[in-house]
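Take a look at the structure set out below.
Apart from one protein chain that is not included, each protein chain of the complex appears where it belongs.
Let's look at chain A:
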Amino acid sequence: MMLFMLLFSRQGKLRLQKWYMAYPDKTKKKITRELVTTILARKPKMCSFLEWKDCKIVYKRYASLYFCCAIEQNDNELLTLEIIHRYVELLDKYFGSVCELDIIFNFEKAYFILDELLIGGEIQETSKKNVLKAIASQDLLQEDEAVEGTLRDIGLL
């Protein structure tokens, strides 16, 4: 089970956080601080896995963003790297070659996409097509509402 996922920039700014375990806010801040420092200090060719407290950390850097997950001792590290990759692919597909700014300005979308991929720290849907379909049907609902709203505003409904 994944315990949490953090996205942060090369400057150490947190861009997204998702906690699958209930930690007190103070602990969350502490964990974040510690991990950001630890990971930023690591060199590029180093191993993507590290032992940390009683769990394992799996991280990977994509352009200016670090994706960092904590998993339990007997979870599969390599496949966690691929969960990260799948998430990046989904963001990329959705935003059209995603960059850090997309995630800053549309953080809520980044959350919605993550919620379709993982629930309670476990992978829910590994098919890229199916996740994108789910997100598309969310967007469709929103667009319908938007159109409806406009029509109402101009008195056509």
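Odds and ends about this structure:
By our rule, a contact is a pair of C-beta atoms (placed from the backbone, for glycine too) under 8 Å apart; a residue touches a chain by one contact, two chains touch by 3 or more; residues count from 1.
Note that in this section contacts and distances are computed from a predicted model.
Missing chain, UniProt protein name: "AP-2 complex subunit alpha", from among "Ras-related protein Rab-15", "Electron transfer flavoprotein subunit beta", "AP-2 complex subunit alpha" or "LAME_0E09758g1_1". By the touch definition given at the top, chain A reaches the unshown chain through residues 1, 14-17, 22-25, 27, 29, 43, 45-51, 54, 73-74, 76-79, 81-82, 85-86, 95-97, 99, 101-102, 104-109, 111-112, 115, 119-130, 134, 137-139, 141-143, 145-146, 149.
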